[in-house]
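Sharing a structure below in structure tokens format, with a few things to ask.
What you see is the complex with one protein chain gone and the rest in place.
Now for chain A:
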Amino acid sequence: MGSSQSMSEEVRELVGKTGFSSDQIEQLHRRFKQLSGNQPTIRKENFNNIPDLELNPIRSKIIRAFFDNRNLRKAPSGLADEINFEDFLTIMSYFRPIETNVGEEQLEHCRKEKLRFLFHMYDSDSDGRITLEEYRNVVEELLSGNPHIEKESARSIADGAMMEAASVCVGQMQPDQVYEGITFDDFLKIWQGIDIETKMHVRFLNMETIALCH
């Protein structure tokens, strides 16, 4: 039975910063406490208790995204050791659906933010480019579960995809030109015109009032 007054101050701040409703924040707070074991911060190990997540081939990248300083808007590179609830909400807000009733600029901004989040996931050394190695790394992880696929096939898939990306961004390359990697602007170019709205959001339910029929 905590006092409701002081909570709503913090909650109001968070509502403003992250765009979640106060109900959603409360629910997420409970989830945060469950994951952290009632501690004020979460560390990487706390994500090990989620069975659904264990099945995901890129789980290490997902978990890493939570601690990535670029996503937390704290630093241009590096990983945080632990995150508090506000950081947790910041990461979650990348997956909020884009509001349909905002202006063009806002829409563009939201889209860019989501794509930037994805870019950070590929660009693991934070140098601003997705190199061939980094791309291969992601493909290998995605395909890691299948024993029939050797490393070679994973590499060739990555190489093929990289070539395609290069042709989109740079056009025809000279035979001795080396493609260094996909920059963020190239990344945006690849995604131009493709709708990411449904792919990159998690729909949060609106808590509705229900009459108690007991």
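By definition in this document, contacts are C-beta pairs under 8 Å (C-beta built on N, C-alpha and C of every residue); 3 or more make two chains touch, one makes a residue touch a chain; residues count from 1.
Just so we're on the same page, contacts and distances are computed from a predicted model.
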Choices "Ca2+:H+ antiporter", "Glycerol-3-phosphate acyltransferase 3", "Centromere protein W" or "Proteasome subunit beta" - which one is the UniProt name of the chain not shown: "Glycerol-3-phosphate acyltransferase 3"
Of A:V15, A:L79 or A:L118, the residue in touch with the unshown chain: A:L118
Contacting the left-out chain in the complete assembly, out of A:R59, A:K112 or A:R129: A:R59
Touch with the omitted chain, as defined above, among A:V15, A:L142 or A:L188: A:L142
Interface with the undisplayed chain - residues on chain A: 1-2, 4, 23-24, 27-28, 30-31, 34-35, 47-59, 62, 92, 95, 118, 121, 138-139, 142-149, 153, 156-161, 163, 165, 190, 194, 196, 199-205, 207-210, 212, 214
